[in-house]
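The complex appears here without one of its protein chains, the remainder shown in place.
Chain nomenclature is as follows: A, B and C, assigned in order of appearance, with residue numbering initiated at 1 for each chain independently.
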Amino acid sequence: MMRVTRQAIRPDLLRAELFDPAAGAYAAFEGWVRNENEGHEVLRLEYEAYEPLAVKEGEKIIAEARARWPVRHAACVHRHGLLEIGECAVWVGVSAAHRDAAFHACRYIIDQVKIRLPIWKKEHYADGNSGWVSCERCAAHGGTR
Amino acid sequence: MMRVTRQAIRPDLLRAELFDPAAGAYAAFEGWVRNENEGHEVLRLEYEAYEPLAVKEGEKIIAEARARWPVRHAACVHRHGLLEIGECAVWVGVSAAHRDAAFHACRYIIDQVKIRLPIWKKEHYADGNSGWVSCERCAAHGGTR
Amino acid sequence: MSKQITVRYFAAFRERAGTDAENLRIEADTARDVFERVRDRIGTAEPLAHCKVAVNDELVGWDARVEDGDTVLLFPPVAGG
Partner (left out) sequence: MSKQITVRYFAAFRERAGTDAENLRIEADTARDVFERVRDRIGTAEPLAHCKVAVNDELVGWDARVEDGDTVLLFPPVAGG
């Protein structure tokens, strides 16, 4: 399940969708908006997403993870719009019988989401400037990290 | 922060304790009671813990993780008593500037918790039998996995 | 032979082009041709390898053919998460 939304992400509700009596392990990842990037004080982040393709590509990534590791359920939600420091920009959750599969699938999904989804972010700095985060920096440093 | 408790684990509340404006990544793990182990249908699990030492050893594990990876906050809660299928037996949460540290620290903590804390579990089976899960099986297969 | 192509711009490309989308009549066989045709318009020196392209909502390679009436989406380097 992949969703791209302007609504606040609710990890507590999303987690409940992955419950399964055969699942002994649950691994989750969240990307939070942080207050600093490469020495610049960041005030907020503006995410732009092309929803139809972001959803399609996200579903593909989740299917790849399911094919590689024996997981029960896997899901990802990416938010867009204007986000404040501390807000959740992306959530990934995976339930599985065993923890090894849950951890690996969770890591795979967030790593791929960050480099493949048509989503962009603009940082708004304390000095009044703003700038789009580019892929080269992104590849080396991550976004919400 | 390490806690060992008979109370139900509330991941939503625990997660909030790890918020940090400098954290761009949050990784979490939960062990859920599953309905099957090695071909036996499991009805519930009974955890026994020796609290004083479990807390002390857990704090040590968390300190080791903090020394190895640059994390902002790391915490673990292990429950004991009688747990039903689907209930959360253990929770680990880590916030960090970057996701690599969050994932590694989270994995390290749960791996060590499973083999070092003075905690035992007895499986109650559908056929009326019950049995303590022993370490040899545990080392190979995990408990809640 | 010129084709009618709708080009859509995103993020930094959209800001530099000053528009979300435009209809162009251009000579173009591939997605790459479309990008090169508008490169000045979106004022970027970004190498193609860092950008992505979709034709009619399918992510494709830069060698993908474009046909008359297609919509080409030009994506600057992505940065999700």
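Definition applied: a contact is a pair of C-beta atoms (placed from the backbone, for glycine too) under 8 Å apart; a residue touches a chain by one contact, two chains touch by 3 or more.
Since the structure is predicted, the reported quantities are computational estimates derived from the model, not experimental observations.
Looking at the complex as a whole, the chain kept out of the display touches B.
The chain omitted from view is touched by exactly one of B:9, B:42, B:94 or B:110, namely B:110. Touching the omitted chain from chain B are residues 31, 47-50, 52-54, 56-57, 78, 89-90, 110, 113-122, 132-138, 142-145.
The rule is short, and it goes like this: only the chains that are shown with their structure count from here on.
Centroids built from CA atoms put chain B at 24 Å from chain A.
Within chain A, contacts with two or more other chains are made by residues 31, 110, 142-145. Taken residue by residue, chain C touches two or more other chains at no position, since every residue touches fewer.
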